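Every protein chain but one is kept in place in this view of the complex.
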């Protein structure tokens, strides 16, 4: 399949997009139709379900913004090797798993002891997601040749530290789980929105830049 | 990702299409296989399920026609910024949630008191959908530069009022919920079909129109 | 959106493909993990589930081959109007519903009286699918201008009768339901495979055929 580079990454992207879109839409299955018993009003039963709504919104944002980042990175990838394919599959494995910790956190958010465990598991899944995305980014910047020529690979490699630093928010959330589960859920929502608007940019050169000045790197963000 | 404008919006569209297609297909999970007990006939049990069929058909049309409108608008979008990305994600969050109020309305459509609450929640989700679609439209017409050059942006901005006016049908449906839940469901079906055939058109200029007469705006509809 | 004809139908196709792919994959949710009680062996419990496997295979073929036909027809469509959009939405509404009668037929296939009702409902859904596909075909051949110029519209219109005749197999299956439910399921499998290999072809002209002889129609099949 040499020679059809862009096409290669396009197919991986399309498949990944499918998994992202399905995982994000399956989240709704976690919210059940409340069963109203006796004289209880449906409004009351619905209000009682607030952890499910909160968990739905936060996980939707988490997956949605991970998709934005995934696409941002893959828009600069023109070749795929087997390692990239495998690392991407691992990332998708974690993304597709998100509906499960979401349902669990919603179910136990108000239970005194259990809520901490559920929040920790939720946060651990987020750590796994951040780690697998980092692994993908390291592989891309290490090999270099998978990127579009537009990408300033040396500068891209220098972003790794900032990338890794940003991901420290997730282990911190694991710690926060043992303080308060609702706070942990809120924190994940904030982290998602923050990274949605403050992505580490992929450094690019201007195409057909004749002067060869390596310092002139532009940054392409979504 | 500068320079590949059309591609940008194409990727957002493809992801959105995925979410629309999955949400619309998950609606069927709401219709259960009826359990026949004793001498009850299956025909009778199936007839008893009519609220599920009605809710399925209406929500299918609602999501389907929202998809048509989403596509109509995005066919004129050639650039995406982060705010558009975020507003689109919020719209998808509401669209993906539709199977839940659908199942709830079907479950409670014949219960005297509860049906009103279920119909109100269903209508509120529709209000949220209309509002997030409006927010997206306002952002596009306010910034302007995300549109294809073909779009007459001044005229597009003038459609906002008609757009907003049209959305008043949804808050009205919230009020109707407290009169009759089945009527509310029927109203949503009618609104969906009405907007399917009477969309607010996106005003366009003819391409390469030399006379520069701003009044000559054409309207492109699906 | 005038001028970008092919693109228009491409977007409708992509959305439709999504619904077909999801509906066909959701079929598996109908097959439950058997619960083994006491000394019952899992082999025995699995064998007892044969109606579920049979219903899965038949419905998979039915949706799969309907997708092939849908694609066959849309490969000649270059423009979409609102009626086509609406008729396509109705077809998708029926396709997305298939997992429900499939689960019902599997659940009741061995119950003496109920099996006939379940098989009749299954067959009625198939009738609805055939009718909505026919409506789409009639609209395309009636308007004509939505087709690629390649299509010989007069000849295409003449296929309607054969098309309609072929669909008579479905009402016949409704009748068969009251004789035997397993036989009805088998019949739907046979009909699907038969139509998979014997599609009514879309008559086409050779492109840039100078002699203008209308009789020389070629048939393009998938």
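The letters A, B and C name the chains in turn, as written, and every chain counts its residues from 1.
Keep in mind that, in the parts below, contacts are C-beta pairs under 8 Å (C-beta built on N, C-alpha and C of every residue); 3 or more make two chains touch, one makes a residue touch a chain.
Small disclaimer: the values here were computed from a predicted structure and weren't measured.
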For the chain not depicted, the shown chains it touches: A, C
Absent-chain contact - pick from A:72, A:114 or A:180: A:114
Full-complex contact with the absent chain, from A:80, A:136, A:169 or A:192: A:80
Those residues of chain A which, in the complete complex, touch the missing chain: 1-4, 8, 11, 14-15, 18-19, 22-23, 26, 29, 80, 82, 85-86, 89, 92-93, 96-97, 99-100, 103-104, 107-108, 113-114, 117-118, 121
Chain C, residues in touch with the chain not shown (by the definition above): 13-14, 17-18, 20-22, 24-29, 31, 33-34, 36, 41-43, 46, 56-57, 60-61, 64-65, 67-68, 71-72, 75, 196-197, 207, 220-222
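Everything below uses one rule, namely that only the chains that are shown with their structure count from here on.
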Rotation in the CA alignment of chain B with chain C, degrees, nearest 5: 90
Chain centre separation in whole Å, for chain C relative to chain B (CA means): 26
Overlap residues in chain A, where contacts from two or more other chains coincide: 22
